[in-house]
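Only a single protein chain was left out; the remaining protein chains are all shown in position.
Every chain is named by a letter (A, B and C) in the order it is written, and numbering of its residues begins at 1.
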Amino acid sequence: MNIYEEDILDHYESPSNYGTLEDPDISYEEDNPLCGDKIRMELKVEDGIVADIRFSGHGCTISQAAASMLTEKIKGQPLDEVKKLSKDDILEMLGIPLGPVRLKCGLLALKVLKAGAYGLKGWPGEEDEESGE
Amino acid sequence: MNIYEEDILDHYESPSNYGTLEDPDISYEEDNPLCGDKIRMELKVEDGIVADIRFSGHGCTISQAAASMLTEKIKGQPLDEVKKLSKDDILEMLGIPLGPVRLKCGLLALKVLKAGAYGLKGWPGEEDEESGE
Amino acid sequence: MHAQPMNDALTLHTLDVEAIRNDFPILKQESDPRLIYLDSAATSQTPDCVVNAMDEYYRTYNANIHRGIYRISEEATARYEEARKKIARFINARRSSQIVFTRNTTESINLVAYSWGSANIREGDEILVTVMEHHSNLLPWQLLAQRTGAKLRFIEITEEGLLQLDDLDRLLTERTRIVAMTHVSNVLGTINPIQDITAAAHAVGAKVLIDAAQSVPHLPVDVQQMDCDFLAFSGHKMCGPTGIGVLYGKLDLLEEMPPFLVGGSTIRSVQREHSIYADPPAKFEAGTPSIAEAIGLGAAVDYLRKVGLEAIYAHEHELLEYAHQKLSDIEGLTIYGPKPRQKTGAISLNLDGIHPHDLAGVLDVSGVAIRAGHHCAQPLMQQYDVIATARASFYLYNTLEEIDRLYDGLLTAKKIFTRRRR
Partner (left out) sequence: MHAQPMNDALTLHTLDVEAIRNDFPILKQESDPRLIYLDSAATSQTPDCVVNAMDEYYRTYNANIHRGIYRISEEATARYEEARKKIARFINARRSSQIVFTRNTTESINLVAYSWGSANIREGDEILVTVMEHHSNLLPWQLLAQRTGAKLRFIEITEEGLLQLDDLDRLLTERTRIVAMTHVSNVLGTINPIQDITAAAHAVGAKVLIDAAQSVPHLPVDVQQMDCDFLAFSGHKMCGPTGIGVLYGKLDLLEEMPPFLVGGSTIRSVQREHSIYADPPAKFEAGTPSIAEAIGLGAAVDYLRKVGLEAIYAHEHELLEYAHQKLSDIEGLTIYGPKPRQKTGAISLNLDGIHPHDLAGVLDVSGVAIRAGHHCAQPLMQQYDVIATARASFYLYNTLEEIDRLYDGLLTAKKIFTRRRR
C-alpha cells in the first residue's frame, strides 16, 4: 500500500472545504511541533449539527488530505460525532497504514477539531494509552 | 598474588612511624572520597632532608600499609625525592597488583604527601594522563 | 567444596533459580573462582533478552526517533514509545505520558528539584527528608535549600533502622512543601511505610517524591495506590541497561512544571528570543534520548513481569532469612537495620576490628563480590557512628549456596585478621 494513493493525492490537490468561514462558532488552529504542519478548523454549528466547516493551513499530503476528508465526513453530522472519532477512524478513512511519525500528520486535523470543539488536549489515540492489565 | 600478603599485614598490624609530631614543618590530611579512608602526614624537614615523619588516620589494610611503607622509604631522604615518586613506585613497594579502585587506597598516602609538600592536586599518576599521540 | 544448605526447610521454593541463572551469561561464565555476585543493590546483572533487544535496535532499525519519515525511524519511534507504555503499566501509571526517561534515579530527582523546586520553593519553606537517604536524594534538596533559603528537615531513625514516625506530626507542618524519601534504604534494606507518610504529607498540602531505586526492582510498586506525586528509579538496578532512568509524575504537576534541560524535542515552536514548550513527557526529554536503553528497559520490564515481582520479593525474603540465621553465629558480627520481615534483600554488616574494605578484599579472593564503603549514605553512617559498612545484596538469581560462600569468606577474613591481633 503506497502512501501516495490517487485518492489521497486527489484530496491534496483539490481539497474539499478549503478556506475560512465568516463568524464561525468554533475556530481553532494548531500545529504539529514535529514538522511545523499547521491546520485551522472553522465550524458553524446549528442545533448541534455541523452546518458548515472549512479548513486551512499548510503541510504535507497526509495532513492536508486527512483534513479534507475529515471535513467531508463531519459536515452535516451531529457535532458530538466528532468526540467519538478515533485514531482508527482516521486510518480507515485514509485507507493506508501509517507509522507513529506520519500518524501525527494524519491525526492533526482531528486533534484540532477535538481541541476546538471540546478543549481536549493530547493526540487522538492517547486516551487509549490508559494502562492497566 | 594475594592482597593479604604477610608483609602488608605486618605493616597494617604494626605500622612504622605511626603518630604525630610536635611542631611539624609540613602537616597535611586528606581522605579518599570513595571510601572515607583518611591519612594525615607530618614532617620535620632539615636542610631539605626529611628528618622525621609520622602518619596517622584510619582505613583499610592497603591504605595504612602503604602509608607505613612510604614513611620508611622517605625518612632521611631529600624531600625532593617525594616529587619523583610515582604510582609505579608505590605499586612496586606494595609488591601486589591493584585495580583502579584499590589503587586509590594504595596511593592515598603519596597523594597526601605530595599535596602537603608541594600543593600538588590530583592523584599521583594522573599527570601521566596527558594525552597526545 | 561448599556446604549445601543445611536446613531442608530452607530449600528455595518460590523461583526456579537455575532456570533464571541461565538467562544471565555472566553467571554461567567459566572463571576461577566463579563469580558470586552479591552487589545487585549497586547494579543488577543483565539478562540476555535485554542485551538482545538493544543489539536488535543497533543491527536492524538504528535511527533517531520522532521525526524520521522512513521505516526504521518509524520502527524505532514505535519501540521507544512502546517501552514507555510497558513501564507505565509496570508501576501502574494511568498514562504513559507520565513516564519521563532520564539517565538514572539521580537525574530524575534533580529534574524535580530544579524544575518543580524553582517554581514552588520559597524562603522559609521546608523540605522533609530522612537520615537514611542516598546522597542522590539529599544533595539536590540541599542545593535547592541553599538557592532558595528553604530549610531541610530530617526524619530520624531508630537504632533498628526504622523511621521514627512519632516525630512526623512535629515535622510535617504547613511550611512543608515536599517530602522526599526513599521507599527502601540501600544500606539497611528497610521498607518504609510510604502510603501512610504520603497521606500525612498530603494532609498538610505537601508533595511527595519517592526514591524507588531500591524498590521498583524488588517488590510490586503501584503509584496510584501509593498516591505519590513523583517516583524515581534506575534501569540498571532492575535488569535493564545503564544510561536509562525514569521519572514518574502526576500529570498536572508535569504539565505545570517549567522546562529543565532544553533543546531538540522539548518544544512546540522556537523564535529567536522566546520558545513555546511541548507537553510532557517531550518537554523534559531534551535532545536525542537513550533510545536503545529505553528499549532495553522495556525488555527488562517484560522479563521481570514474566518472573513476577511477588515471586522475586518472596525469593529475596527466603535468602534474607537464611542469611540472617546463618551469619548470626559469627562472633563480632554486627548487622545494621531491621529484621528480615521489614526489609528487602540487603545486609549491611561489620566484623569487629576488620575494615569493610578488607572484608570485601578477602571475599573477592574467593570470587564473592560485595560492596564496602559509605554506600552514598554518609549521614546514615554518621548516625551509626561508622565510616563504612560491608553490604551483601541479593536479587532473583542468587542462591542459598552463594550465602554459604559469603559465610565462608567472612570466616576466612576473621582468620586472617584475628590470628594476628595482639
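Just so we're on the same page, a residue touches a chain if its C-beta (ideal position, glycine included) is under 8 Å from a C-beta of that chain, and two chains touch if they have at least 3 such contacts.
Since this is a predicted model, take the numbers as computed values, not measurements.
Novice: Among C:Glu107, C:Glu316 or C:Glu402, choose the residue that contacts the chain missing from this document, as touch is defined above.
Specialist: Result: among the candidates, C:Glu107 touches the missing chain.
Novice: Have a look at C:Ala78, C:Leu165, C:Val204 or C:Leu261 and name the one touching the chain we're not showing.
Specialist: C:Leu261
Novice: Tell me where the left-out chain touches chain B, residue by residue.
Specialist: Listed in rising order, the touching residues are 31, 33-36, 99-102, 121-122, 126, 129-133.
Novice: Tell me which stretches of chain C touch the chain missing from the display.
Specialist: 25-26, 29, 35, 39, 42-43, 45-46, 48, 50-51, 54-55, 58-64, 67-73, 103-107, 109-110, 114, 131, 134-140, 142-143, 152, 154, 234, 236, 241-245, 259, 261-267, 269-275, 286-293, 357, 360-361, 363-364, 368-373, 376, 378-379, 382
Novice: On chain A, where is the contact patch with the chain that was removed from view?
Specialist: These residues touch the chain not displayed: 2-4, 9, 13, 34-37, 58-62, 102, 105.
Throughout what follows, only the chains that are shown with their structure count from here on.
Novice: Most remote chain relative to chain C, going by C-alpha centroids?
Specialist: Farthest by centroid: A.
Novice: How many angstrom lie between the centres of chain A and chain B, each centre taken as the mean Cα position?
Specialist: From the centre of chain A to the centre of chain B is 73 Å.
Novice: Could you put a whole-Å number on the gap between the CA centroids of chain B and chain C?
Specialist: Measuring from centre to centre gives 36 Å for this pair.
Novice: Can you pull out the residues of chain A that are in contact with at least two other chains?
Specialist: none
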